[in-house]
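With one protein chain withheld, the remaining protein chains of the complex are depicted in position.
By letter and in written order, the chains are A, B and C; residue numbering begins at 1 in each of them.
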Amino acid sequence: MKKFINAADRVVEDSLAGMAAAHHDLIKVHYEPNFITRAGGPVKGKVAIVSGGGSGHEPMHGGFVGRGMLHAACPGAVFTSPTPDQMLAATKAVDGGTGVLHIVKNYTGDILNFEMAADLAKEENIHVNAVVTDDDVAVQDSLYTAGRRGVGGTVLAEKICGAAAEAGADLETVTALCRKVNASVRSIGVALSACTVPHAGKPSFTLEDDEIEFGIGIHGEPGRRRAKHASADELAAMMMEPILTDLPFTKGDHALLFVNGMGGTPLIELYVLFRKAHAIAAQHGVTISRSLVGSYITSLEMAGASISLLRLDDSMTKYWDAPVVTPALRWGA
Amino acid sequence: MKKFINAADRVVEDSLAGMAAAHHDLIKVHYEPNFITRAGGPVKGKVAIVSGGGSGHEPMHGGFVGRGMLHAACPGAVFTSPTPDQMLAATKAVDGGTGVLHIVKNYTGDILNFEMAADLAKEENIHVNAVVTDDDVAVQDSLYTAGRRGVGGTVLAEKICGAAAEAGADLETVTALCRKVNASVRSIGVALSACTVPHAGKPSFTLEDDEIEFGIGIHGEPGRRRAKHASADELAAMMMEPILTDLPFTKGDHALLFVNGMGGTPLIELYVLFRKAHAIAAQHGVTISRSLVGSYITSLEMAGASISLLRLDDSMTKYWDAPVVTPALRWGA
Amino acid sequence: MSGGLDVAVLTAWLGRVAVRYAAEQGYLCDLDAAIGDGDHGANLARGFTAVVAKLGQPASPAALFKSVGMTLIGTVGGASGPLYGTLFIDMGKAAGESTTLDAASWAKVLAAGLAGVAARGKAQPGDKTMIDALTPAVQALQGETDLTAALTASAAAAVHGAEATKKLIAHKGRASYLGERAIGHQDPGATSLAMLLQGLASEAG
Partner (left out) sequence: MSGGLDVAVLTAWLGRVAVRYAAEQGYLCDLDAAIGDGDHGANLARGFTAVVAKLGQPASPAALFKSVGMTLIGTVGGASGPLYGTLFIDMGKAAGESTTLDAASWAKVLAAGLAGVAARGKAQPGDKTMIDALTPAVQALQGETDLTAALTASAAAAVHGAEATKKLIAHKGRASYLGERAIGHQDPGATSLAMLLQGLASEAG
């Protein structure tokens, strides 16, 4: 295992310290319990949005803290949900008096810990709503599982809801919008290689030179099935098929296409995938009116990619375009 | 070799097509010869900046085309300098009547091809200046070599000079500023793994589990020497030492610290490096007043990182902060 | 062991378990890597190291369980943090004022812990979770009055339950994403739970 780290049990803190040093104009890092807030402190009268999850998915979520997106993020150990004390402290730090939305990716650990935190926050008279994201179409029979995982759609939900909160929408409105974004987005991921969790020291699975994992999540867990490696165009087609049919997307839809790298995939390859995914959407009658390409929700150094497709309406489009000023996403201001 | 590609000889064109589809609001991709310009066409009366180089370093340079940065970029084959016809066509397309600056990284191929292009442009009465970037301190005895390579400092020069051109500075002023940025920045890179050029199909070198390459460039070429893998803090110290002493940086300097991933390095690790590089600069009396962390000048999927340190003056700082609207760098507008 | 489970014995038990989790961290992570995300061993090792460090001198088994539960919730994270935390917190509630737990009261306490875990995680027996070790362990305690025999039988039942998860498809937790591919792999949470009860049998049995 070769990584730029000092010790497995220092990775998260060292990286947070680096973020703090690099982005002190935008964010503030708090330790014990670990959480990140905007540099400015709570915004009176505006809904605050808190997210969090295991580390190893950078820039998600800490890189999305800033004006127009998250108010706070709670990083857990690598691939491990953070603990309720982190979420409680973050929630208290950013509450502007009009309630806090927790955006929670659908994993048992995240759900349970955020639930506990919400209970504790309510005891302190903070109004907390939670929206669980579960956009991963790789999980099919969700009745008999922990349910679909929250993956790439989470990034889009955080951006769009962050803009709504910034614009002054109230808690119920932001909550409903978040549910709507989640209901309108579908994602799937594929891995060309596994990743190595620092404290494990070895890859979480191994793939032959001609194999891929199809339908992976973001925790180095094995995917839905193993498949033969294929051309970028074939893989894009394999990925777009379940995405398009699940929602389903239909002729005339306008959508945001998000091609995401898993951490070890170079941008040149993401654009190759984007090209075909875009063409397939067009064939399907779906107009790609917004796009995002880059590594925004990652699995450490995994080589792989995910595709998310979000059906847009006017309000989502407006909030997507609204200014955002965070370490990882910036535009319009 | 597992990559998201269709065929080795289609990678560049497929990726360009993806960029065109994703960023049609910002850029326009031209084919045969291949180059990228801003969506809007030439800006009358403003100096235009053209850069280029082999592909495989994305987002550099195509991702930096847009308002406040480059006017055009010429992508060559993977790791291969583009050809003069590309540069000539790009130069003609963006010339606003007041001259064009070519920013050229110091590699024999880039130099020779840009020289030929400049000669051809001059024959067509376009005033072309060229600045060669050569910020890589890994190349020591530059008298007996092709000279220091242009690496991370190039990104900073393109941003700062792009802002100056946007602000209306004339060709000589932008040229002088570019020389000054190049003279004020020092960089060095280290690889944890090699990368695989698509048409080669195998890694350009192999490293043992406990080995790194120190002083690499950006083309998968071997570095200056092989060394034992060490902690992130030790590697940051090994990298900062030649950077700080070469310029040299001195107590009281203000600087921009740029920690760059080589394409396969996750952001969490870049922040771990940033933390220590920042601390070492502080110990040296250098204040980090601006920073950039991410994968901006890459070597395909190489796991590795480079550090660049730029001594800032007021004008560089002002131009760094100025708005930029490109696929890969965006802020302030 | 006739004196029953008092604070001293329980404290020794937790120390023993912390050592075991540290030693088996790699094994538990490997089990989790096969069908989950590979962190279960690290999560528990981190949590129980903190438990031992923070425990101090609790006044009663109830206080001890509550402290352990709170520490686990605050340090483990993931799915197992709230679940192990709830196990101990609900055991603490059931322990009441007792200073020493005999076989019958331990049976009641552990059953309360099981109920808490089931309520929080909503898993049922057969879902391939820690519930599949905990449920038979609670059952094995029923009607057994000798503490040594009770703890030994309970630990054996938990180990057996954990092993039996191999043949199951998962319906809860990350392993549920794998469908049929989870078959043949033993559930890490059930395995760690069996280790927990084995530790008690060794310490107090």
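Assume a residue touches a chain if its C-beta (ideal position, glycine included) is under 8 Å from a C-beta of that chain, and two chains touch if they have at least 3 such contacts.
Not measured: the values here are computed from a predicted model.
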{"item": "Contact list for the unshown chain, restricted to visible chains", "value": "B"}
{"item": "Residue, one of B:Pro84, B:Gly99 or B:Pro242, that touches the chain absent here", "value": "B:Pro84"}
{"item": "Per the touch definition above, residue among B:Gly76, B:Gly99 or B:Pro327 touching the missing chain", "value": "B:Gly76"}
{"item": "Option from B:Leu16, B:Val100, B:Val131 or B:Val197 whose C-beta touches the chain left out", "value": "B:Val197"}
{"item": "Residue among B:Ile5, B:Met60 or B:Ala138 that touches the chain left out of view", "value": "B:Ala138"}
{"item": "Residue in contact with the excluded chain [from B:Gly153, B:Gly217, B:Gly304 or B:Pro327]", "value": "B:Gly217"}
{"item": "Residues in chain B touching the chain absent from view", "value": "9, 33, 54, 76-85, 107-109, 112-113, 115-116, 138-139, 141, 144-146, 149, 197, 199-200, 204-205, 217, 219-222, 224-225"}
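Just so we're on the same page, only the chains that are shown with their structure count from here on.
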{"item": "Mean-CA-position distance for chain C and chain B (Å)", "value": "54"}
{"item": "Whole-Å gap separating chain A and chain C, where each centre is the average of the chain's CA atoms", "value": "32"}
